[in-house]
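For this depiction, one protein chain was excluded, whereas all remaining protein chains were kept in their positions.
Up next, chain A:
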């Protein structure tokens, strides 16, 4: 048995090394948050955090561990339901953005010259527009429902990752074994499936994670500014009510404003730990020094 645990020289890194210590901590934290969100989604009754359950402005107690808000709604319920809203939106936006970025970045990398130029100029313009302002503007006019917010975010966030992926595609395509494959008559589709997927596929993970981080923060910011959907509990919406009700002036901010803010921070930290760990392992220059 003991012989099996000694890694051979030049063997593939063991699977658990994919994340490293920090990455594993982040993944554990993320799993905890996702579990909490799942609990809120599956086990809390409909309308939890939305309906009056107690006296308004109640301090934390056994029945309501985080107290209640100005309308007597349970703040812990809002936190749990809000976790589901934020995470679902983040993962949806990240998935759509990653696909968009991969398709458009890929086409800009290997497509015909005119297509590549069009996409790249489009990206240049998009990157000059201030994202948050654009998000606020479009959300103000098109509405603030969950689906619309997610769609706007995906449309705003794709250019930066698309540029990264285009660069990766270009680098891959100039590699010697790609040239060799092409010389033997391989088309783009074959190169993509057989050769590029190993090089570019792993890059999609940090793109996904980074987009999820930004989606969470942007969406919370929008809700905080009063442009979210006020009927659906979310971390940003809770903080919007904190601001509106001037909760700063009492001790209630501690259990009212603290938890949702910490929840956002922890979620983004968890994602960042996972993302940077994977990125580090994909960057061969840094591997020795970490």
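What we mean here is this: a contact is a pair of C-beta atoms (placed from the backbone, for glycine too) under 8 Å apart; a residue touches a chain by one contact, two chains touch by 3 or more; residues count from 1.
What we mean here is this: contacts and distances are computed from a predicted model.
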In UniProt, out of "ATP-binding cassette domain-containing protein", "Acyl carrier protein", "ABC transporter permease" or "Phosphoribosylformylglycinamidine synthase subunit PurQ", the chain dropped from the view is recorded as "ABC transporter permease"
Among listed residues A:32, A:63 or A:125, the absent chain is touched only by A:125
By the document's definition of touch, the residue of A:42, A:114, A:141 or A:198 touching the omitted chain is A:141
Touching the unshown chain, chain A contributes residues 22, 121, 124-125, 127-133, 136-138, 140-142, 159-160, 163, 210, 213-214, 217, 220-221, 224-225, 239, 242-243, 248-249, 253, 257, 260-261, 264-266, 268-269, 272-273, 276, 285-286, 288-290
